[in-house]
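All protein chains but one are shown at their positions in the complex.
The block that comes next holds subunit A.
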Amino acid sequence: MLKLREKKRRRIEELTEKMAVDVGSTGDWDGRWSHVQKFLERSGPFTHPDFEASEETLQFLLDTCKILVIGAGGLGCELLKNLALSGFRHIHVVDMDTIDVSNLNRQFLFRSKDVGRPKADVAADFVNSRVPGCHVVPHFKKIQDFDESFYRQFHIIVCGLDSIIARRWMNGMLLSLLVYEDGVLDPSSIIPLIDGGTEGFKGNARVILPGMTACIDCTLELYPPQINFPMCTIASMPRLPEHCIEYVRILQWPKEKPFGDGVALDGDNPEHIQWVFQKSLERAAEFNITGVTYRLTQGVIKRIIPAVASTNAVIAAACATEVFKIATSAYIPLNNYLVFNDVDGLYTYTFEAERKDNCSACSQVPQKLQFPPSAKLQEVLEYLTENASLQMKSPAITATLEGKNKTLYLQTVASIEERTRPNLCKTLKELGLADGQELAVADVTTPQTVLFKLNFTS
């Protein structure tokens, strides 16, 4: 880390020389950053070993430091506010969503008049006009729409995402930027990733230094599995109102096509929800199940997870504090995971998540697949999706056979899925795979293909 710090400090010096800043011209009034300055211009007993009190660090924050915020929702709005008021002026924000009325209870950069507009755009506009000198650049895009050249320009990336898949993808992207020279990691290729997550009254904030500390995939087992009801329960043995609603959503809607052919169930369309609600009541009545309400119906269909403004405030604040510490070396950053819960009083727990020796994302250890040659490809597919450390979503498997790259199975393109589906019932031997063969697996959870080595067991 020391090398990285040195390089950063050299960078600060070089850039401040290049950009002689006139405080007056940026519109900064006297005392504007006095709160921040106390931490940058005064030495102290708890600062990072690399910290040197200097007036240049503030300039670095104001003029040079580039931060990427991923997500402009509950956490994203808080993050943008926090960073802007901490002196960061060059901020990019990426969000693929538009504003929904249900966002307005906590995504405070938005008003009712903004419903339907892209979150990134509205958030950037608000912060830019409220915090003079701050320049937030919005991107109404998916994170996957950008490549390494985009991400490489940032000093620090902070995530306020609502999906584990997206986190893993981001994690993979930053890992792919790492440069190794003779097997040694070049610290200046590390872009710190600060990740925040919340659900109801619980939240967590973590600092990830790709290639050095535990990454998202190292701690995949920490994420609880998502609840999906078994089909037999939904189809023939409902017990809870939720089962009845899922029955209507999964089975009845596709069958009855109440709003026309090919019209998908839209959780934001009140007419759709009303239809599902009525049908769910009927289903529930058949089985003497009580408890189906309009609100529950909406909650189940939209997979609504309760969101509370206060938890987002707390977690985003912790994340932004870490961004500040890392950008300025003012203090030693969080090492490396903070858990928060305020159901009963307020509880925090801070610990160091450990790297996994054989992490499929960040370790250099080749991943192994152990199967007998008589195993069917289907079993390999199931392993990739069900294994707790891999948790892939729709893996595409390719292998080099007879000198050519052959797709064994791919789900995400309908025509290829149809063509390769028969391979699932074939054994590994039948497919021509050999012991020690390399399989390349691509998945939404990672921007880079994961290589597996196939070992035949007897």
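Quick note on the criterion: a residue touches a chain if its C-beta (ideal position, glycine included) is under 8 Å from a C-beta of that chain, and two chains touch if they have at least 3 such contacts; residues count from 1.
The criterion applied here is as follows: contacts and distances are computed from a predicted model.
One subunit of the complex is not drawn; among "5-taurinomethyluridine-[tRNA] synthase subunit MTO1, mitochondrial", "Integrator complex subunit 11", "NEDD8-activating enzyme E1 regulatory subunit" or "NCBP1 protein", its UniProt record names it "NEDD8-activating enzyme E1 regulatory subunit".
Interface note for the absent chain: among A:182, A:261 or A:344, the touching residue is A:344. In the complete complex, the residue from A:81, A:119, A:249 or A:279 that touches the missing chain is A:81.
The chain that is not drawn here is touched, among residues A:31, A:183 or A:224, by A:31.
Note that of A:93, A:159, A:245 or A:314, the residue touching the chain absent from this view is A:314. Contacts to the hidden chain, counted on subunit A, fall at residues 29-36, 38-39, 41-46, 78, 81-82, 85-86, 106, 108, 111, 130-132, 201, 205, 233, 237-240, 287-289, 308-314, 316-318, 320-322, 324, 331, 334, 338, 341-346, 348, 350.
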